[in-house]
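Submitted below is the structure of interest, expressed as structure tokens.
Of the protein chains in this complex, all but one are displayed in their positions.
The chains carry the letters A, B, C and D, assigned in the order they are written, with residues numbered from 1 in each.
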Amino acid sequence: MPPEPTPLVAVENLTKHFPILRGVFRREVGSVRAVDGLDFAIHPRETLGLVGESGCGKSTVGRMILRLYAPTAGRVRFRGEDITALQGEALRQLRPHMQMIFQDPQDSLNPRMTVGSIVGEPLREHGAAAGAALRERVEALLDAVGLDPAFANRYPHEFSGGQRQRIGVARALALNPEFVVCDEPIAALDVSIQAQVVNLLKELQERLGLTYLFISHDLRMVRHVADRVAVMYLGKIVELATSDALYEEPLHPYTRALLSAVPTHDPEREATRKRIILEGDVPSPAAPPPGCRFSTRCPVAVAECSERAPEWRTLRPGHQVACHLAE
Amino acid sequence: MTHYIIRRLLFAVPTLIAISFILFALLDLAPNDPTGQLPLTIPAEAREQIRESLGLGEAFHIRYAKWMEQFFVNEPLNLIERAFGVEIGASEERLRVRSWATRSPVVDLIIERLPQTLWVVGLSYLIGILIAIPIGIVSAYRQYSWFDQLGTFVSMIGFSVPTFFTGLLAIIVFSVTLQWLPSIYDTTHRVTDLSSFWVQIKQMAMPVMVLALFNAAQISRFMRAAVLDNLTQDYVRTARAKGLRERIVLFIHVLRNSLIPVVTLIALGIPTVFGGAIITEKIFRVNGIGELLITAIQGADIPLVQTLSFLFAVLIVIFNLIADVLYGILDPRIRYG
Amino acid sequence: MSRAAGRSPVLSVRELCTRFRIQGGGLVHAVNGISFDLHAGELLGVVGESGSGKSVTMLSLLKLLPMPPAEIASGQALLDGEDLLALNPARLRHVRGAKVGFIFQDPMASLNPVLSVGYQLTEPLRLHLGLGRRAARRRAAALLEGVGIPAAESRLGDFPHQFSGGMRQRVMIAMALACDPKVLIADEPTTALDATIQAQILDLLQRLRRERGMAIVWITHDLGVVAGLADRVMVMYGGQAVERADVRSLYARPQHPYTRSLLRALPKLEGGSSGERLASIPGQPPTLVQAPDACSFAPRCAHAFARCRAENPALAPVTEGHEVACWYDADAGVPRAA
Amino acid sequence: MPAAQSSDLTAPSRGLQRHRSLWMDVWLAFRNHTGALVGAGVFIAISLAVALGPLIHTVDPHYLDILAKNEGPSLKHPMGTDNLGRDTLAQVLAGGRISLAVGFTAMMIALVLGTLVGVLAGYFRQIDGLLMRLTDMFLALPLLPLLLVVIMLFRDSLRAAFGPETGIFLLVVFIIGITSWMQTARIVRGDVLALREREFVTAARSIGTRRRRIITRHILPNVLSPIMVSATLGIANAIITESALSFLGLGFPPDFPTWGRLLFDGANFISVTPERVLWPGLAISLTVLSVNYIGDGLRDALDPRLRGA
Partner (left out) sequence: STTALAERGRDGQLKILYWQAVSTVNPYLSGGTKDIEAASLVLEPLARYDETGTMTPALAADIPTVENGGVAADLMSITWPLRQDIVWSDGTPFTAADVVFSAEYCLNEEMGCNPLSSFTDVTKVEALDDHTVRINFGVAKPFPYGPFVGSTSPILQKAQFETCTGAKAQTCTEQNFRPIGTGPFKVDEFRANDVIIFSANENYREPDKPAFATVTFKGGGDATSAARAVLSTGEFDYAWNLQIEPEVLEQMVANGKGQVVAGFGTMVERLVVNQTNNSPDLSKDKRSLHLDGTNPHPFLSDPAVSRALSLAIDRQILVDFGYGAAGQATCNVLPAPPVYASNANDACMTQNIEEANRILDEAGWLPGDDGVRERDGVRLSILYQTSTNSVRQGTQALIKQMWGQIGVETELRNIDAAVFFGGDPASPDTYMKFYADIQMYTNNFDGVDPEAYMANWRCSEIPGPENQWLGGNIARACNAEYDALAAEMAVTASLDERAAIGKRMNDIIVQNQYVIPLIWRARVSAHANTLKGVRVNPWDSELWNIADWHR
């Protein structure tokens, strides 16, 4: 476990509600509570894994930290400085320090720009380099992510998925960020290529001292890359621990269910393994159940669960969970 | 959905008011005057009186308000009276929008023109649709076949040759050379028996075909694109995997989906039916609403132009709405959305 | 293989080749001589990276590919002794849906958005079983109930978009099972779903297989998924089967370098993040524009030698029920004897 | 940043693939579209003929040779003459210049307007409603009466400012342009709405790219394909509309040849001198047809899905 220096990124009560507009006058009749009051911190040089099912609000968290969405409530601190209210040029000045790698390598690259101009765009936008210097820097970046610098003149569609994702990484690294949000950077990739990208990310982290928020729904991969893992369910973090602690001793029933659903590649173990099959679907974030949000599907729920929201408790050192029943 | 319709209706009102104002104001700017056609010997005071008797000579905003009242209150009342044979209030006193050229109420002129417009333009639209949809389906289903290539070519020709030319050509061939069909439409012809029905068919044949060619050309292109879009969808593969016949796959699974955009497109085109097909009407002397509009324009019959234009605008807005509603009805994703 | 031994397979595919004619006159050799047998009650996992020809193989069986551009160049697919590839369209329709059911990857796109779920479910019932409207609806409701959709009766009139992703996939499954097919082909049925929902679906299919004794082909690119599910696994690469084995044997002693790389690329759940690298497969998958005349994995293979680039290996048994197409003997660490 | 090459990342070897540009790809795809290629050939031939023809066929289209009226095709007058003895070929060439200019300019106006409104409405949510209502309104405005008024109001001032021909040209082009941008705007808006949710736009925002650049660099190039198709349709549409205007007597002055006007004037003489309608009619149809086929080809060529990765 890493020591506790001042966190690089810290969020307090981070909340995002997307309004639902209905009726003749498009009045706000409710909201999608995509993210509902999160508190966590990310330390320098660590990787925080964020896992959860589709729609639970992972991307929204990442985007709020990067201020691509304005939070409905709460605050975001970066290097101790409150950036929640930054606007305009001040925000633009902050951009180089925090970057993002996107889920879909096809969709996150402009199909009508050359790789060179895609990677060079942040440099030009921030006046970091121009002309020959820019070209040189772009080539160095491509080289750094393992792409032939001669590819700078090609277009994204001429590359394979893994190569495209490297282009995305190169773009994110162009301005020497300290913090990178990886929003499911491998979800769209084949198993063999996932490995390439994850290896690259790890290598870069070591070499450049990066800090990652690694969003994924693939628990195996998160286990592989993350130092600490936060598990989200329906807009809330239900459990947060170092990855060893979390995977070896999950405290929240949801985490347990998630872990049990992960297939191993050992037929012997699979044959004997007991899966926890959750009933039903994830409720709509527009109308989350009262009390504990997981109560509707929880195999061990008691009456209290659907009445009172569990508080955020630290059960072991560095292992927090939101469950009435967790011991 | 209902909310959506209501919302659209609410938006339609300011849109229409804006349009009515623009139309009224623009046409009011036109340097025309009902007394322009009067003999030069008439003294100026008499001219002024005539202008006043036709509702001019007042301030712009009052005229606009009056026109709106006539359009939205007086004329609908007159129509109701006419339809049900009742009398509501002082119907004689009601101010009516009058044409400068004929001095008769504009609405009467329009109603007189409706039958032939609907017969000829409406029918051609219908025939155009009936031709276009099968052609579109077959073209898409057999993409790049000779049928598709030919269909594409013919529809592009239909789209690219001006109707005044195809119309004239039809007259030269079918009326002058072959003497099969009349070149002039008889608006007073009444269908009473089989032979008069035949006459009606003959006199409609040319204008309807000329217009239908044009309409079919456009709709078949859309239909083809829509079917093509759907043929590559996964659900088509699912349907086939169930062992369904191609016919059913095409006509139940694909057609339903493809018709959604096409039906709305067709609905959007309906105002043009009422608007008439100006050139075709002129060539065959169908003398429908389109012809009424162009005569009014050329004769600078401003009240008639104003009313007709606004009527078209109302129709366009209404059918826009209908197209949206149709979309919702046809597409459950929107119906229950 | 013990379980299937002695019995004749329900589905037997022999030397299937499928190609695509592409613009400009070229050919894509998507499937190159695939053979496999499927026995009743057996689950065959088909694994391989994207583009390896998994879907095309299965779609070819029922001619569900767009033809043109696709063409089935050669091969046989015997279902109960009847060659599916030689059937006329009318006969083929009696097989589709009735004897072979299909589940596709994307549950939203695979359901017709403008037809009610009930209608889509009753379609194969009325067609193949000749049920009346009422009977078909009752049966459809029962089917939905069977795949775990509560209040099934009342949901028949609903449209696909009113269901969640997991429920849609269950509808797809119900539809594929409607006529009690002998063979069910599932083309990545859980890839689009979340972990917990995926677990639900896997559980459901396992149960159905037990109950009905269906033969299932399960396509996936995740070796983990089939490990606990399949009886046998076929690994595909470049339109060819490179390894075919009993599931335990495959995971315990993978023979083909490709299979090994795939397994090594998977991170482990236990053991933690020790900073070690995952093994990735360098290079690109083959473009398939030429018919294979050498081992198509050779350019990416760490063990490749001259023969690999000159001759295309055929599947050959290494142990009982374990076949591999490779010139290199992985266990021994030397090239196989010619 | 240190630029060390990591060992397990293999990059395809250098210079294996020749560098191709996006436009090269478009051209390659376009070249494979037979219809589009033929269309482009015909269109270029027509444009060249219209542009260079008068240099070769030097007869003045306005010259009246009353003694040679209603002549059939001859060496001197390859397409014959009209009832005032004007050379039909010279008129078709002169008319083509105007018709094509009208088509092209009106299309440009419609395109620029449509794209502007579409992009603004699609990108800036606050003004979306307003701009779309405006578009609806323009769609609902009847063209003809508007035309009448605009012509009446502005003909003279334009005539005074630009001369009779340029004045009417501007008017016609302006009117056709201003009444045909709405479809483009709707299509573009739809595409922009979808584009702004695409990840590469979010990526650009996360980099700190300014809004103006996001629009010009990321949004606009990606709506090119529908814009191009609108453009080709727009040219065809404008040429046809101009001919319809001529028919209704609202277009160019009668001694000012355009294809539509020639067709219309020649129509009465169809049985006297059929060449007079044949050639302009053919010119219109061929142009519209070829432009439509070009549009089809461009759409296919610009769509990366169809072009293949």
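FYI, a contact is a pair of C-beta atoms (placed from the backbone, for glycine too) under 8 Å apart; a residue touches a chain by one contact, two chains touch by 3 or more.
These numbers were taken from a predicted model, which means no experiment stands behind them.
The missing chain, though absent from the view, touches B, D when the full complex is examined.
When the full complex is taken into account, the listed residue touching the unshown chain is B:Leu109, out of B:Leu26, B:Leu109 or B:Ile129.
Contact with the undisplayed chain is limited, among B:Gly122, B:Gly136 or B:Pro182, to B:Pro182. Summary of contacts with the chain left out: across B:Gln200, B:Gln218 or B:Thr295, the touching residue is B:Thr295.
Across D:Ile66, D:Leu130 or D:Ala161, the single residue that touches the chain missing here is D:Ile66.
Taking the complete complex into account, B:Ala101 is the one of B:Ile5, B:Ala101, B:Leu228 or B:Ile334 that touches the chain left out.
In the full complex, the hidden chain is touched by chain D at residues 62-64, 66, 69-70, 83-84, 152, 156, 160, 164, 249, 253-255, 265, 268-269, 271-272.
Contact between chain B and the unshown chain involves residues 31-33, 35-47, 49-50, 52-54, 98-99, 101-105, 108-109, 112-113, 171, 175-176, 179, 182-184, 186-188, 282-283, 285, 287, 291-292, 295, 298-300.
What we mean here is this: only the chains that are shown with their structure count from here on.
One inter-chain figure worth recording: chain A and chain C are separated by 32 Å, centre to centre, where each centre is the mean of the chain's CA atoms. Centre-to-centre, using mean CA coordinates, chain A is 47 Å away from chain D. Per-chain CA centroids place chain A at a distance of 55 Å from chain B.
Counting partner chains per residue, chain A has residues 196, 199 touching two or more of them. Residues 232-235, 237-246, 252-253, 256-257, 260, 330-333, 336 of chain B touch chain C in their complex.
Chain D meets chain B in the complex at residues 35, 133, 136-137, 139-142, 144-146, 148-149, 152-153, 236, 240, 243-244, 247-249, 260, 263-264, 267, 270-271, 277, 281, 284-285, 288-289, 292-293. Residue ranges of chain D in contact with chain A, taken from their complex: 1-6, 8-15, 17, 19-20, 22, 25, 198-200, 202-210, 213, 217-218, 221-222, 224, 304, 309.
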